[in-house]
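This view holds just a subset of the chains, kept in their places.
We just call them A and B in the order they show up, numbering each chain from 1.
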């Protein structure tokens, strides 16, 4: 399923929205203006954008601790997102969730998650609903290479394949779980090798190439919607920032050379070159997109900063329905 | 006054099964999932006949994947269904505590109230069946400490059916902690659908000298103890909490204000058990009425032993309650 020109522009827009939001969020975090732990998505934009271009708000996703990118690609509004990161009453979670629990049920985004590996079983539940109600909705679960070692991933993958649920398992393999390289957390190179053990196809794709992601996801989602069951899609990618924040704890667990190698394959730069070549989006047009988004990001930050903190009287609200 | 209802004798397990049938009949979006709940009808018989009645789309055998099962419930509930999931033995909660504690219990709050999780979790607790350390525990203390969950623990067939139905209609995750040694107990159960309200205790026996606060199977031990005490002229009130979270603090406090003495009884290990919460609430709220410390009876501090004589020695029971009552009343 090749993306048409509009789709290409749409994917580009989603990637840039993530990049600008995350870069600015990173600055705010480093400046101590956002509290708590921020896990930023910069470098991995092609994955969220390429996949979410196939989904509507009726489809569900589960995310990870690194969840802003997924929510933005799914349609998240900057103002309410920043408000949540700042812990304001106007945030998507009324300030109760923060970065690690950012979510929006109306957009079908079932939450970032502070627990590595907790998402896949929840996505299986959403896919179960899609099938139970005889809809053609799908549920996509994002998780990291590190998360693929949690038992929860295993149980969820097995159940999804067993019930032929309309689910897509997206492993964002960025080569590290925190500060531990993949070679030090699993004896395999391709997480997709795990798919056969559940009876589902395993597909590997260049996670820096949004078109490749889009096409592979399209095929898998078609299969899922047709009732043929889930797919494990492994996207080889890289995070450009540290595990937490931008510079993180300053540990030397990966080399500058490695980072630079990957940065040469920046998913947005590569994509923009391609779009320019194809005549779909000129460099000037791309710059305009960036500028427009930056303005929206700045407005979002302002909205957040001017929003009230939650009323302490709401402390015990929403524990129960 | 309650209106007259048609009732008949049913076993505890029969009442559970009837509740499951009732819930699936009443709610299109309700389904039952768990290990061996469909083809086998549940290893305790809790879901007998359910597969035949409602089909494999709504009565679902799962792999042995407790974390997956709870996750399935969380995801299905968040997207509009009303799952009833079975965790065969409460002891297996260790395999799915993350999805219970960090996802199911917290999702609504973390999401600022935008998600609802109408989930019923059915599980079996308790010893006395020579099942040893990993199939006999009463671990309700773990889940009662988790904001976002409700927990009920029916002692009778009537309450089992009524609380399962109430749980299924509640828009929150509700644990129904059943007791495996009670499965063959019988009692009057209405034929129709009904709710036992979550959060309301039941006074099993009125009395004036002493209040025994308890729940689940220990209600029967407490009643037996109360009868034995009555023969010695000690008149005990027995309160069956039924609901552990929320807890009917008012009912226990009112009773103790009347009797001036309380014993809390549960089968769970005493140290760190829910009895500490109950006893603390009583002494906090009825301190001036107490003529003696609030006593607690629970199992001693060891895993559940296998050998029948050891297990019987381990379990709280009527004689232990009688002894504690007499000590409390200084009558021995």
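Simple rule for what comes next: a contact is a pair of C-beta atoms (placed from the backbone, for glycine too) under 8 Å apart; a residue touches a chain by one contact, two chains touch by 3 or more.
Just so it is clear, the structure is predicted and the values come from calculations on it, not from any experiment.
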Subunit formula of the full entry, expressed with the displayed chain labels: A x2, B x2
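Definition applied: only the chains that are shown with their structure count from here on.
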Between chain A and chain B, centroid-to-centroid distance (C-alpha), Å: 41
Contacting residues of chain B [partner chain A, same complex]: 31, 57, 60, 62-63, 65, 67-68, 70-81, 83, 98-99, 102-103, 107-118, 147-148, 150, 171-172
Chain B contact footprint on chain A (complex, rising order): 60, 62, 91-97, 101, 103-106, 110-111, 113-115, 118, 120-130, 132-133, 139, 151-152, 155-156, 158-159, 162-163, 317-321
